[in-house]
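Of the protein chains in this complex, all but one are displayed in their positions.
What follows is chain A.
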Amino acid sequence: MSGERPAVTDTSGPSGPGPDRADLSAPEQVSSTARPSGPGRFRRGPAAALTGRSRRGDGLFAGGARGSALFLLVLMGAIVAFLISQAIHAISADSVNFLAAFEWNPDDDPSVWGVALVAWGTLVTSLFALAIGAPIAVGAALFISQYAPRRLAQVLGYVVDLLAAVPSVVYGLWGIIFLVPHMGGVSRIVSAVLGWIPIFHYDGAPAPRSVFAAGIVLAIMILPIVAAISREVFLQTPRENMEAAYALGATKWEMIRLAVLPYGRSGVISAIVLGFGRALGETIAVAMVLSQTGTFFTHFLEPGGNTIAANIAIQFKNAFDVGRGALIASGLVLFVMTLLVNYLARWIARRGVISDDGMAAGTDADQSAAGAAAPVASPVDVYHHHAINPRDAHQDPGFATRSLSSVAPRRRLTNLAASGSVAAAFLLAVLPLASILVLVISNGARGFGGNFLYHSMRNIAESDPGGGAYHAILGTLEQAGLAALIAVPIGVMVAIYLVEYGSGWLARSVTFIVDVMMGLPSIVAGLFILSLWILAFGFKDSGFAGSLALMILMLPLVIRSSEEMLKLVPHALREASYALGVPKWRTVLRVVVPTALPGIVTGVMLGVARIMGETAPVLLVVGFTSSINQNPFSGAQGSLPFFIYNEATQPYQPAIDRAWAGALTLILIIMILNLAARLLAWWKKPGRA
């Protein structure tokens, strides 16, 4: 206590005289009888009331949450350890350096294989896709968030989100049926116009199924995801920053360069890097479009090229012992590549947050020349390094005479050109995506006739019309349902652990593991279940094996979305419950989880929609059948993505019609799930009523 001022002057406090207390406590006995009898009936014995009673429930529940977290840790540990042991087996059998060699003949004697060729193909194809896709996606996002009228923007936003959910097998179908036949001509033009650039140079007749074609399909695939995230980021630009720019007389484009782009820079870059990660791990669309060759390619327009994921999907069924190990090793290389890319994305995003002092700071590449790294919204800063520079003003007649009718021609032209480019980017993004949707709907509706939804392919030759996808639809629903049944309870418990209990090494490791799993290429999940469940444990191909692979993919989605939702529950509600003397576990189960439930359910539905379209993992483990198998635990089972893949790669028109119809069915199921999830989120949004 500070000496000057006597801290407490309490006439009846503990320091006060005893009798004072006795006097005041006297009325207590009187009025205990005066108390209304109503609530009195619910009293517990006051003497014993303050000692422990709630501990066992709390202990059990916390134990369950912790157990789920540990389970996840062990599961991922097992996956990595198992894959590494398999890979080491193949690497030690390899007679050359597995990182540097171009050949892929692991099952020969002596075994000769290396990942250099496929890794090169993966990197180049993905980078090419990124070079085309990223600028278009960012431009489209700018158009939707800044240029489109508000109402249209909302609709477009939903459309982009929904397109991001279109499964890759549908892009592959579009690529092989629509794009590839048109690629010959496009390639010729590219070769003629850009032939002076070595990579675009090609002497022979350009092949339709080239790295160029695969890159374009990949670019279209990453468009929606990059655009969706960039749009979110742009929409979050603080109004004050934008108004500060406008208030200084900035044109729309100047405003975007001053306020929107610098604010969203790190978010957009991390979206692009995430799109890159997705392109790296993409399997089925590339496998469908490329005609794989084992030769090293240096020209985009040559036939051939290969990627790690596509190589696994195509080769695994034909591989023997060492071959499988070699493919697993290549899968691990892919895993490490995506991991690094995802971490890069997260690092960029986080750097943006840290350097952000209430708003994202940093310099635009052009502006850094002006030498300022100050927060963008500072009006002085805006004044200093833009076209509204006082020095310019003197040379600028419009500015000098303070014309109110127009800005300087140069600025107006720049603004116009920028608006035009952004709108063009939007159109470029929309065209292929619209083409995909239109083709799926029109071709799909044609194949939809007859008994497509009720019949299987049993006793139907691929070259014959008729037949249907009932066996595949049933299989996909069962597999996704089973996967959700396993992933949801574990995932939600892990999320509860992270939000309500997590601290220390376990929480940190689980957060890390979930990060890693988010970037797990789906083919690697399939690879794991194939090598462990089927090859090591000796189980046969089955729907359930597919469920297990899908479960691995769904777990991080459920954990991450549930975690976000639980974090959104106001702390005041937990406190209100604690203040009523409710133990923690009941607070979590009866107050926190119900409050977060609509969000958790939405996340689960989006997760189910996402795994339903996964082709690569089921391709490896569910087996192939054209008959109805209702039992996911025994025998090969159909699967809708696999059905589409199989029909699309047949050389018969009836089969291709069935592929379109299957794609329409799959998209419809996914869209319905998505819409239902969004409706639920909107309907349960607090404050709507």
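General observations
Here, a contact is a pair of C-beta atoms (placed from the backbone, for glycine too) under 8 Å apart; a residue touches a chain by one contact, two chains touch by 3 or more; residues count from 1.
To be clear about the criterion, contacts and distances are computed from a predicted model.
According to UniProt, the chain absent from the figure is "Phosphate ABC transporter ATP-binding protein", selected among "FMN reductase (NADPH)", "3-isopropylmalate dehydratase small subunit", "Membrane protein" or "Phosphate ABC transporter ATP-binding protein". Taking the complete complex into account, A:S577 is the one of A:S68, A:S547, A:S577 or A:T615 that touches the chain left out.
Interface note for the absent chain: among A:T595, A:N646 or A:T665, the touching residue is A:T595. Touching residues on chain A toward the chain that is not drawn are 1-2, 5-16, 21, 24-25, 27-28, 31-32, 34-36, 38-43, 46, 49-55, 503, 570, 572-584, 586-587, 590-591, 594-595, 597, 686, 689.
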